[in-house]
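A single protein chain has been removed from this complex, and every other one stays in its place.
When the chains are written out, they are named A, B and C in that same order, and each has its own residue count from 1.
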Amino acid sequence: MEAGFGDPAVARLVGWPARVARMVEVEAALGRALASAGVIPAEAAEAIGRACAAEDLDLDALSAEAASASTPVVPLVAALRSRGDELAAAWLHHGATSQDVVDTASALQTRDALDVITGRLEAVGDRCAELADAHRGTVSAGRTLGQQATPITFGLKAARWLGAFDRRIEQARWVRSRVLTVQLGGAAGTCAVYGAAGLAVAEALARELDLAVPDLPWHAERDRIVDLAGALAAIASTVGSVATDLVLLAQSEVGEVREARGAGPSSSAMPHKRNPTHAVAARAASRLALGELSVLIAAAGDHEHERAAGAWQAEWVALPSALARTAGALRRLEDSLRSLEVDADRASLNVDSQQGLTGSEGLAAALTPALGRPDAQALTGRLAASAAHQRRSLADVAAEDAQVTGVLDARALATALDPATALQLASALIDRALATHARTWRQEAP
Amino acid sequence: MEAGFGDPAVARLVGWPARVARMVEVEAALGRALASAGVIPAEAAEAIGRACAAEDLDLDALSAEAASASTPVVPLVAALRSRGDELAAAWLHHGATSQDVVDTASALQTRDALDVITGRLEAVGDRCAELADAHRGTVSAGRTLGQQATPITFGLKAARWLGAFDRRIEQARWVRSRVLTVQLGGAAGTCAVYGAAGLAVAEALARELDLAVPDLPWHAERDRIVDLAGALAAIASTVGSVATDLVLLAQSEVGEVREARGAGPSSSAMPHKRNPTHAVAARAASRLALGELSVLIAAAGDHEHERAAGAWQAEWVALPSALARTAGALRRLEDSLRSLEVDADRASLNVDSQQGLTGSEGLAAALTPALGRPDAQALTGRLAASAAHQRRSLADVAAEDAQVTGVLDARALATALDPATALQLASALIDRALATHARTWRQEAP
Amino acid sequence: MEAGFGDPAVARLVGWPARVARMVEVEAALGRALASAGVIPAEAAEAIGRACAAEDLDLDALSAEAASASTPVVPLVAALRSRGDELAAAWLHHGATSQDVVDTASALQTRDALDVITGRLEAVGDRCAELADAHRGTVSAGRTLGQQATPITFGLKAARWLGAFDRRIEQARWVRSRVLTVQLGGAAGTCAVYGAAGLAVAEALARELDLAVPDLPWHAERDRIVDLAGALAAIASTVGSVATDLVLLAQSEVGEVREARGAGPSSSAMPHKRNPTHAVAARAASRLALGELSVLIAAAGDHEHERAAGAWQAEWVALPSALARTAGALRRLEDSLRSLEVDADRASLNVDSQQGLTGSEGLAAALTPALGRPDAQALTGRLAASAAHQRRSLADVAAEDAQVTGVLDARALATALDPATALQLASALIDRALATHARTWRQEAP
Partner (left out) sequence: MEAGFGDPAVARLVGWPARVARMVEVEAALGRALASAGVIPAEAAEAIGRACAAEDLDLDALSAEAASASTPVVPLVAALRSRGDELAAAWLHHGATSQDVVDTASALQTRDALDVITGRLEAVGDRCAELADAHRGTVSAGRTLGQQATPITFGLKAARWLGAFDRRIEQARWVRSRVLTVQLGGAAGTCAVYGAAGLAVAEALARELDLAVPDLPWHAERDRIVDLAGALAAIASTVGSVATDLVLLAQSEVGEVREARGAGPSSSAMPHKRNPTHAVAARAASRLALGELSVLIAAAGDHEHERAAGAWQAEWVALPSALARTAGALRRLEDSLRSLEVDADRASLNVDSQQGLTGSEGLAAALTPALGRPDAQALTGRLAASAAHQRRSLADVAAEDAQVTGVLDARALATALDPATALQLASALIDRALATHARTWRQEAP
């Protein structure tokens, strides 16, 4: 059931086969790092490399053994040893502990997943930018607490989404540079077996794998994982919020957007339905991602001593799943936005259908210099109530009111109620978001 | 990575192949129900039954189609129709909506999973009962805020766990009778297509599948799901709490329990380690279950109108996963408890190692009639501080104190400090838990 | 800021002054229970009673001392002792531990809060019943995934809400009988100080306070608290879901309900706005309640040994706050429902505005006997698409289609598209919910 809400690419990058491959890669790199730091002979590193190149690992057997051991590394190291010569067996995994291998492999997988997520953020952002630019003139109702408020443009709404996704990129980059960190501490985080060479080994391992070197091993300090979880939560919730807007805009009674689709019904009961399928899936994926992320955040506070008895192990499942679900939320949102048809006519009709009450802020503002804000607001409130009650337009009702006409002539009244008046700044705001987007992506990712 | 924390039996019962099989079963049962209520011809029900008996469904293709449709039912019905004759195709899924089929199939899967979970609760409870009975005389330190407090027995601790699991059974039964409910409402919950026969169809369908009939369709009222989530959360957190106790009791410096194990190391770095592997996995599984359960609880508040746009779809993933993880937490706890070795000697040594300070409550109580509680407590506090400071036993220090000996003779002092004095009620408390356990399981499950 | 989202009555019942009063009440009742079980002299119980009757406790000082001590009971007992005579001081709090007093006082406060919550559930249910009955004929659009689906009545929607609230009552009663349990175990849950009289004291205390007696003390088994949290979460999420429907129905473009209100604007910027203020507050309160409830659920899995070092203390804050917020969510929903104006004309117009596409299920069903479901659905899908595209009614488009008219005469077509056809069962469904509601409240609360 997970397939519709995840990201197949990320699921592949963070799944069990990839985990095993990454752990093997870490063992091989550790061999080379140990040799480069003079801890083991160069031939040992080569022998380890050959053992790690074996392609006949039985993933199912490893999975079963890992499930009953405390760690997947114990059976993996045994399997690799049986594939190597004596020299490889002698020095494989030298001085390392399971968590070194699991956490470093996890960092590599996280990097892969973040690459996909970053790409999806860019794609979603690009599409928002297109929509923002294309619809800078598409007047529609701004809505607060579900009520029409004042006019906006659909482009401005898309520009706000764009701004949020560009901020997400910025944060993803910040987190990436902090969370993609090698783990190497040995049994209790002292690099005990390497003697004085410990730092050199850690640095060499990091170079091999293109990861950062932390000040200290971080077996039990999982605040970096919370940083990552926070970044993913912000992405997932941003997706959720945009998808919610799409679902609301696609409602039958609003109809300002719809997802174009190919052949085939989207309901098993109702032939006429045009459900915003992708946006719905994006909302579901967002919720699912937040569930796994809550596991990571809660667990981070319970890492005991030098290695946790439960909180760490929960990460093994929750982190890959959270990455896949977050990417899935972006994927489905991207599908929704790419297929999006914006109905500018309907947007305009919707504004009109409310007796032009979205003009009330503008009318009150125009009356304010003469009447002061309290009286201007009170008068506009009365006019709006009349318009609503009589189902006539605010413009007509206002034009008949002596207090209004005493202050505003017909042209000034029309100007006050014209959405264009309220939207003088909208295009400039959109341009700010577009400029930030361009700047965000010109910048090289760290 | 999920394998070590889930329950293979439940994973099978709630997985995609089982979901498809259950949805097919619902469609077949619906055919019979419609015929029995006179809505469709009996031959149509038979034809539907034959279409549903086909065993050549392509699960991967269905999964892919389901992932891109709004619902797995649209491609499933299409596939079944292509397997049936004209009569089957004409009446298959008649009057139903996707959610009817998904929710009813989910109820059937939930029933299967709850059966396993109930069995595991019974097994865990039985083992707790064994431990409670066998260790009713195993004196050990009661600990509050991590500090030794007054003596308990290990049996009493196990009895408290037992009580919690028996309460969990009671709640699981309560929830089961409420959540295992048929869903049948058609497009918007009105059973519109069946006319006046709607209730009869729902009742017949429920009879076919041995589920309860709700007053009304509950497409968007997911409070039953929260009831289920609450029950599972209480199970998962009870597992977590017991597993935490096991991990704490297994600490090197406490050593009152350990998990026996077969051959093979449990650490890739430290040959001497005897990790409480199962208890650790149980804690991790408990955390993972709570993550999925938080999705169900949060989603329940957001089901819009007659069918939710996201909150419902999130259930498709979160509910099966929560069931499997909760069952997995129980499974690993059961493994831990079954392999548990209790070290009564070590428990006794631990009490002694603290200068017998766990006797302070008893000493103060014995002094209270003569000195009043404030003075009795103050005096005992001073004696305890001396004992701790001098690393002598509280008994010795008290025996030298004139205020004490003025009130208690040597025998009374010994009685006051004897754990047996503090434990007069412990066996009776254990018996209460055992009696409740017996009563809980004599009672037939509903 | 909390005031708008809580419940002043509950806030008072669960606040600090009430907590102190309830703890004092527990100490006094414990004195009487000890005397009745023959553990302390009757005069001591009377003296304790007099000390506990003192009304000059300095709540602020107690709060400050409690904040720096591990427990509020240490300073409270000291303060009470200073108010009593020697006999009271000698026997006050005899054999009890802080958690006995805090947990038992908390049970009393929880009972008070549950009384209010139950009352609010009844009031909300009664109002839903009124709406269900009054609007059984108010045809409106059923909506799935935000799209108009088939016709329902507003009364049916209210009946579904009613059913959920009646189930909440049923669960609240179930939980109440399990969670309102005395706590009495002494330092580590063995009732050590009372010797063989321990059970008698616990039973007497429970009688004094009208609480249940547990099999064993439950200092560290907090599964009952999860039961309570689950019940509150189901209430809060049900409120959230109903409030979401109200906000959606009140949208400018839907306008089927609105909250009546007195004088005064609800926006500081827009004179015309009529925000669904109460429903919005109910949604916020629901979210806030779920936050505190997540603390209770997460903490329950971490109660170490015989008393937790952190998880228990978090309950002191999270439980009262969760009760107040849950009650507040109900309060604001009640305000919303009481002030609700249902616009039946608008509901009807909304159905019409969608070209009568909500009739598509009915049309397809009417065509099914002749064409089989696949062809009936496909034909209806084509007609619906034409109607939507041409902005004509489905009835008109269908009436011109030869395939339709070959099967259905004008009268049959009209019947197929008439909402009344789809709603044959709606009134019966409402009656089922009303009958359950009556039955739920005739039944005496346990």
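Throughout what follows, a contact is a pair of C-beta atoms (placed from the backbone, for glycine too) under 8 Å apart; a residue touches a chain by one contact, two chains touch by 3 or more.
What you see is a predicted model, and the numbers here were worked out from it, not measured in a lab.
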item: In the full complex, displayed partners of the excluded chain; value: A, B, C
item: Identified contact with the non-displayed chain, of A:R120, A:R136 or A:R168; value: A:R168
item: Candidate in contact with the missing chain, chosen from C:A96, C:V242 or C:L408; value: C:A96
item: Contact partner of the left-out chain, one of B:T104, B:T144, B:S241 or B:T326; value: B:T144
item: Per the touch definition above, residue among A:V116, A:L131, A:A149 or A:L413 touching the missing chain; value: A:A149
item: Chain not shown, touching residues in chain B; value: 141, 143-150, 247-248, 250-254, 265, 267, 269-276, 280, 298, 302, 350, 353-354, 357, 360-361, 364, 377-378, 380-381, 384-385, 387-388, 394
item: Touch list for chain A against the chain that is not drawn; value: 70, 81, 86, 89-95, 97, 142-146, 149-152, 156-157, 159-161, 163-164, 167-168, 171, 174, 178, 186-196, 198-199, 214-224, 226-227, 229-231, 233-234, 236-241, 244-245, 248, 286-287, 290, 293-294, 297-298, 300-309, 361-362, 365, 368, 371-374, 421-426, 428-429, 432-433, 436
item: For chain C, residues in touch with the removed chain; value: 1-5, 16, 19, 63-64, 66-74, 77, 93, 95-98, 101, 186-187, 240, 243-244, 247, 264-270, 275-277, 279-288, 290-292, 294-295, 298-299, 309-314, 316-318, 320
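The working rule: only the chains that are shown with their structure count from here on.
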item: Chain contact topology (line, ring, star, complete or other); value: complete
item: Whole-Å gap separating chain A and chain B, where each centre is the average of the chain's CA atoms; value: 32
item: Residues of chain C whose C-beta touches two or more other chains; value: 143-146, 149-150, 248, 298, 302, 361
